[in-house]
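What follows is part of the complex, with its chains left where they were.
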Amino acid sequence: MSPHTTPIVDTHNDLELTERILAPDGTRLPNPQLDRHLADIDADVLRALHRDMVVLRRIDAEGVALQRQGQLGLWAPCQGQEAAQIGTARALAPQDFVFPSYRETGVMLVRGAQPGDYVRMWRGEEGAAYDPAVMRMAPLQIIIGAQTLHAVGYGVGIRHDGTDEVAVAYFGDGATSQGDVNEAMVFASSYRAPVVFVCQNNHWAISEPVGLQSQYPLAGRAPGFGIPSMRVDGNDVLACLAAMRWALEHARAGRGPAYIEAVTYRMGPHTTADDPKRYRDDTQLEHWRRLDPIARLEAHLRAAGELTDEHVADVQEQADTAAREMRAACLGMTTRPPLAVFDGVYAEPHSGLQRQRDEYAAYLAAYGEV
Amino acid sequence: MAEMTLGKALNAGLRQALRDDDKVVLLGEDIGTLGGVFRITDGLLDEFGAKRIIDTPLAESGIVGTAVGLAFRGYRPVVEIQFDGFVYPAFDQIVSQVAKLHYRTQGRVKMPITIRIPWAGGIGAAEHHSESPEAYFVHTAGLRVVAVSNPQDAYTCLRQAIASDDPVIFFEPKRLYHHKGEVDLAASLADAPPMGLARVARSGTDATVITYGAMVGTALDAAAAAEDDGLSLEVIDLRSLSPVDYGTVAASVRRTGRVVVAHEASREAGMAAEVIASITELCFEYLESPPLRVTGHDIPYPPAKLEKHHLPDLDRILDAVDRLMDRPNSLSGATDAGANGGQR
């Protein structure tokens, strides 16, 4: 084998190398590779995707607002990534199990999150916002990349059990540098585990541009591990849906893991604690604003005469309702009692912790707090 | 009852656990065809097949992270870390995931993972093959930590660890792998003492030597030697390092009033510090002299030819006992100058 490398990507022209279904102006493009995964997509499905994205953007904005108002400790906005999240998540089967990072609000929405689920962790009430078994989704993961290995282990379990489920790991462009993510590819490939890796390349890891992690397409890493990969326009919800269907089909058929890089852009700050003005300029933002995923699908639907103003108003109404419910759930939350700090550390009794709990209970009682 | 080595007892414990519950799966480097570098998983691949005895790629974080995913799926993974010094690449997955997921999810996601670690020194090994990292895990809330010292406990505690719904770091003193003892393979787990309890390995009245792992044997030897000098030492084998069974410990200390805590691991913020701080809290008025630590020095594990000057042995335990008995507080004067001196 002779020396070669994958081509250098100019990150400003990132989308040149991606698979697409919808052009930025909404035009439907032929895609011999992906079209077969979209045979069943009709206007209803498109409108549902549109609604998901609109609702998601509204929920996301409400999260930011709640944080600004002191109701949440932090919020990690996903504005700009609606297509990447909704498109890939809508391809999932109910039995699939998702291992997200912390920014997958859209995936939560698709998995059926309840209004309070979006905020419970960010508010600091609980470590995990929802029941993983019910949502078929692991708790949000803050340690960058750690969840990718969990997905692989889950996938190994699926293979054991002989079912047709797939384990899905979501992670960012920054995460690709972590050892864990690479080990996850090694293990998934070695065991041919039914795992789909979804890398949302949103161009930033806090203040670091993706070029610091890699000057080459991230999707180009997977083949070296024996994992087929696809690089898609992450602001094209149909491309994301189709690519994810390809990946899931591959994994579900027992052919092992697959990898998707969805090239998108984080329009907001890293989190509400971040000030992106310190490290990026408006030109790039402007460039990506013109590639907005919701506007693109809207343009497509409008051109096809499948989107009325009434419908758009109705969707906006649904979005506002979702945001209202989320806000109400947030404001209505009560904090667990002091001794709850001791709950759930162990599944079985632990004498040392029991002693501490007793001591602290006595202390609180002595000071009239319990 | 059958006589067998500690290594064979572990093998029997794994076999039994695999038979008892088909959710039990083993993961590790070289555990399949080879049966592990210490042969602890010998024969298990043949009996249970490659779906349950899983040779892994060479990456410890990957192994433990995969085990976490299997636990999410309802499995009970048993991980073998090949040597103590190779657990550190998995530290993040252990501390941030294995230890915290049950708490994070308020008990909704169980992490019944057992991480077996061939452990500690005394075998003349190369660097990184003689580490005693137990204090790191004891300090990590959410984990249980067990260290065995004899074949029977190896068999029983390993089965208990695997059966536990909590994650257990399970230390196997590798220099005792070939050490023999009686094991009751037929006894039911229900009859066994709970995993969290200490064991009085020898009763005595003059002083209590508290230790665990391979040092239990050393302490028993010391007790035998002390007996010749007319001294009666009680030896406690902690077995469980988190939680520590302070009921058993305190009862002994209240009788003897004198304590030595011994381990191979280095001293600063080690397990002996924990035991002594707790004993001081629990038994202060019973103490007739300051509890002493007999431990490895605060040095990286030294090259093999020098390890005997690092590992506490019988003589160092007896020396500490002498100081306890004859010259209470002898240290407080002796080290004073040192403490005030080289302060850097």
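Read from first to last, the chains carry the letters A and B; within each, the first residue is number 1.
The rule is simple: a residue touches a chain if its C-beta (ideal position, glycine included) is under 8 Å from a C-beta of that chain, and two chains touch if they have at least 3 such contacts.
All of these numbers come straight from a predicted model, not from anything done at the bench.
Colleague: With only one chain per type on show, what's the overall stoichiometry?
Modeller: Listing the labels with their copy numbers over the full complex gives A x2, B x2.
To be clear about the criterion, only the chains that are shown with their structure count from here on.
Colleague: Whole-Å distance, chain A centre to chain B centre, using C-alpha means?
Modeller: Here chain A and chain B have centroids separated by 41 Å.
Colleague: Would you pull the chain B residues touching chain A in the complex into a rising list?
Modeller: 25, 51, 54, 56-57, 59, 61-62, 64-75, 77, 89, 92-93, 96-97, 100-110, 112, 141-142, 144, 164-166, 196, 242-247
Colleague: Sort out for me which residues of chain A touch chain B in the complex.
Modeller: Interface residues on the chain A side: 97, 99, 126-128, 131-133, 138-139, 143, 146, 148-158, 160-161, 167, 179-180, 183-184, 186-187, 190, 343-348, 350-353, 355.
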